[in-house]
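One protein chain is absent from this view; the other protein chains keep their places.
In order of appearance the chains are A and B, and numbering begins at 1 in each one.
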Amino acid sequence: MKLMTVMIAALFLFSTSWAQGQHTQSGRTESMQTASNFTKVAPALEKYARGPLAELWKRPGLTPRDRSLVTIAALIARNQTVEMPYYFDLALNNGVKASELSEVITHLAFYSGWSNAASAVAIAKDVFERRGIGPDQLPPASPELLPLNEDAEADRAARVEQDFGKVAAGVVQYTTDLLFRDLWLRPALTPRDRSLVTVSALIASGQVAQITYHLNRAMDNGLTKSQASEVLTQLAFYAGWPNVFSALPVAKAVFEKRPD
Amino acid sequence: MKLMTVMIAALFLFSTSWAQGQHTQSGRTESMQTASNFTKVAPALEKYARGPLAELWKRPGLTPRDRSLVTIAALIARNQTVEMPYYFDLALNNGVKASELSEVITHLAFYSGWSNAASAVAIAKDVFERRGIGPDQLPPASPELLPLNEDAEADRAARVEQDFGKVAAGVVQYTTDLLFRDLWLRPALTPRDRSLVTVSALIASGQVAQITYHLNRAMDNGLTKSQASEVLTQLAFYAGWPNVFSALPVAKAVFEKRPD
Partner (left out) sequence: MKLMTVMIAALFLFSTSWAQGQHTQSGRTESMQTASNFTKVAPALEKYARGPLAELWKRPGLTPRDRSLVTIAALIARNQTVEMPYYFDLALNNGVKASELSEVITHLAFYSGWSNAASAVAIAKDVFERRGIGPDQLPPASPELLPLNEDAEADRAARVEQDFGKVAAGVVQYTTDLLFRDLWLRPALTPRDRSLVTVSALIASGQVAQITYHLNRAMDNGLTKSQASEVLTQLAFYAGWPNVFSALPVAKAVFEKRPD
């Protein structure tokens, strides 16, 4: 009798654990799980997932790879771990390299906060293990950096020093040494992709006041107006309409001041 | 000896798993668990829970059902899954129909972000299963829509098109087709309740720039000033004082421009 109880208990637990493992270990399974949840709670969401959300990813103007970069930046910036396994997998399927996903997380440690990166790392670890992605596919801790545009950086540093040097000398110093003379020059993400991720994270977390500088920088780094426009469209779904409507006037002002 | 180990291990795990299941499956148990945690960490919170927080729900000016709509909107907008089982249960006890809770989640997929809805769906699934709420009690994916106020919608669409049509044509198009000619017309939530949920989510997530339009719309849809005032009071507790103090000047301006 007791043995039977043990067996039932253990087998029940094993099957439960196995099923949960499947959900967290497999993006595909998690997606099926989410779809199954939709039908049990909100059938309209399943309809919208198969309709407009699926179509969103196929819109011209932004590649699926770029849409994945935008989406994972939004998830990390908003610390939405539940959806990360599925969208990290999708990103890798859409042509984002493992080294690029790694570097997106590294970048957002500074632009979304250290703990957001720590949470994302815990998810990415499982995704990488499942796909057999080892250390050889990751960016080195200390790579040879991209060349710096010394004039542009001197201008930026001087302006920030003048504005805030007496308010928070530590912030100003780290911004120069750690961000613009180190992080932004790491070669595992192109400056354009790094900007794309930064702008996406800013919009997704409602950091309206920081969009002007970084959207201009993104476009200096090669993001086109039509791509930026589709970034906003992608984020309407993944960061919610209000974040995008708060970003629209800023994007409009940036667009209007730049040549076509 | 080994058998004993297995039995102890299995029974220990079973009891642990069962207890955890209780916590996540039962709002009542979770509430007791939270209260027990309070006494072990912050006894003042237990006092405030029994005092001002309990009284908040009994204040005149907003029904318990409305307070539940406000509170679950805040939790979904802020992605606070830990408290969802308890407050989803409370909402159903306070007269929010399962179909309405389902529709709140569907609505906030667009106004808080797709992943917020996915997280809420996973919680609601357990609540619905425990209460025996089946698909027959859920809103259909494609219901007959409420009639559209064509003039008002034409005005809205024209204004947004003029403001942002050249910035993000995709956002503008989806806003019309998906939100105002579909989502807002779904009959499982009244327009007044849909507005109540929208305004609550905006305040709870600090989307100050979007409050003016939606608070006016909510009042056009039947929300009174005294109800809106109590929405702010409810959210002070559930979204934190700062979010409410940032919303107060906007609410004041909206109130002052409307007839009493």
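Note that a residue touches a chain if its C-beta (ideal position, glycine included) is under 8 Å from a C-beta of that chain, and two chains touch if they have at least 3 such contacts.
Small disclaimer: the values here were computed from a predicted structure and weren't measured.
Asker: In the full complex, which of A:106, A:200 or A:234 touches the chain missing from this view?
Answerer: Within the whole complex, the residue contacting the unshown chain is A:106.
Asker: Looking at A:34, A:71, A:207 or A:229, which makes contact with the chain not pictured?
Answerer: Once the missing chain is taken into account, the touching residue is A:207.
Asker: With the missing chain put back, one of B:96, B:219 or B:236 would touch it. Which one?
Answerer: Of the listed residues, the one touching the omitted chain is B:236.
Asker: Over the whole complex, note the residues of chain A touching the chain we left out.
Answerer: The list for chain A reads 3, 6-7, 10-11, 13-14, 17, 79, 102-103, 105-106, 109-119, 121-122, 124-125, 128-129, 135, 138-142, 163-164, 166-171, 174-175, 178-179, 186, 201-202, 205-207, 209-210.
Asker: Spell out, residue by residue, where the missing chain touches chain B.
Answerer: Touching the missing chain: residues 2-3, 5-6, 9-10, 12-13, 16, 34, 37-48, 52-53, 59, 61, 74-75, 78-80, 82-83, 206, 208, 229-230, 232-233, 236-246, 248-249, 251-252, 255.
What we mean here is this: only the chains that are shown with their structure count from here on.
Asker: Averaging over Cα atoms per chain, report the distance between chain A and chain B in Å.
Answerer: So the centroids are 25 Å from each other.
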